[in-house]
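Missing here is one protein chain; the remaining ones are kept as they sit in the complex.
Right after this comes chain A.
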Amino acid sequence: MFKNNKQKKEDKEKKEQQKNEEKPKKEPISPDKNQFLLTVKEKLHSPSDFIVRSVSDNMIVVYVDNLVDNKNLNEIILTQLQEVEETPEAIHQKLTIPEVDIVDELNKFIGDMLQGAAVVHIVGHEKVVVAKISAYQSRGLSAPENESQVIGSQVGFNENLSTNISLIRRYITNPNLCNEKFVLGKQTKTSLSLLYIHGIATEEYVNTVRQRISDLDIQDILDSAVLAELIDDNSKSIFPQMLLTERPDRFCDGLLSGKVGIVVNGSSMAILCPYAFIEFFQSREDQNLRWPIASFVRLLRFFAIFTSIFLTPIYVASLTYHYEVIPQPLLVPLSESRAIVPFPPIIEALLLELIIELLREAGAKLPTKVGQTIGIVGGIVIGTAAVQAGITSNILIIIVALGALSSFTTPNYMMGNVIRIVRFPIILLAGFWGYYGIMIAICLMLIHLLRLSSLGAPYMAPFYPPRFKQWPNSIIRLPITFIKRQTVNSRNEDSNESQQGEKKVAK
């Protein structure tokens, strides 16, 4: 990422400061009970949910309330601690809990404690036993709301990292599925996992992602969307260069075709990269439908995107400057519907587009049921009233509604946003300079798309650089026997060959 020199200098200073801070952090654990409690409390600024429980004269258990699983604490730790010899090693052996550690460093066990561990301290020992019995408060698995599909699995990620990874591991039971753990954010210490399938994913991309994540120097990270913007190639672009998905099946589909995935704790969206432009318009459901139907739907979607971006600008341009392009039979109803409209087409179009955007925003922020009502009432009432009041023409209402409808067919929410927003500058250009203005927009957009890359891989692949063999399956959905498990930009020759072999055997 681009940083100017000043920032770099500041970063260096910061890093030095951190080093200075980090060095004295290695603090020993006091063997004395009171001293131990004092230091721990001081570290945590004596919070109200810090609980000390003494088991015997020499042994205490400390933990943070609500982070630990009370059942485990009562039934296993507290009962078993009564019976064992009072040394850390003995406790470590006896406790029937999957994860038990002996730690001799203050800050480390405090970190564990904040993630939900019970810490056993014994007088006279400079070590403590850390028993990880964390209880996660997470919502249950539910259907993905933003990426719903009719046919296919109905499970979505939730906010818990380990649940999400277990979901993925259930889909891909493969020892080659690699899981690398990172901790990001100085304040939040958010854990995240880098996932890829060894042998299918291209090493180069894995290294790039790893490098970019470890280079990050940030205070906090609360959602994967922020991370995606931080590590993509051109964060100033309007186009998303990484996929955010809440569908485990789509995520695994990506992993299986050689992409690199990132799952962030606390976020129900997983990141997939590198992602090419065309892939944002392919839905996972296309794979589940029969191929002619899926192809039809996909073509319909491309048509919808085109309409969504260009229909209103073409209307504005045609009615402002290029009347002669419209044949006479069509021109009559068009002019009739515009006869009492007092504004030029550009104002008319911008007004309606803004109303539609308002309705969408209001609908998205309100609860589902109210949102629907607002959508219907707002749409019908405002639409009809606007025409009757003579502010807009009916034909423009049809066009704008069609454009809005079309923009929602994009299977990816992020890309759908882009499609909707990119319309506004094009409408302006069309209103100022007609078709020439639209063409300026097309040229600039094309150049911009050509300049973009995702993890260094071309964004416009497979169209440019042209890989003609991948064209058919990018535009339509070929029958499964024709599909090689290989998507845009993830070329790992060996794995493809072996998979083709497998397919033949399966037949």
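Assorted remarks:
Operating definition for what follows: a contact is a pair of C-beta atoms (placed from the backbone, for glycine too) under 8 Å apart; a residue touches a chain by one contact, two chains touch by 3 or more; residues count from 1.
We take it that contacts and distances are computed from a predicted model.
Comparing "Serine/threonine protein kinase", "Cytochrome bo(3) ubiquinol oxidase subunit 4", "Spore germination protein (Amino acid permease)" or "Multisubunit sodium/proton antiporter, MrpG subunit" against the UniProt entry of the hidden chain yields the protein name "Spore germination protein (Amino acid permease)".
Across A:Phe36, A:Tyr63, A:Tyr205 or A:Tyr321, the single residue that touches the chain missing here is A:Tyr321. Across A:Arg290, A:Arg451 or A:Lys469, the single residue that touches the chain missing here is A:Arg451. For chain A, the residues in touch with the chain missing from this view are 321-322, 324-327, 330, 433-436, 438-440, 442-444, 446-448, 450-451, 460, 463-466.
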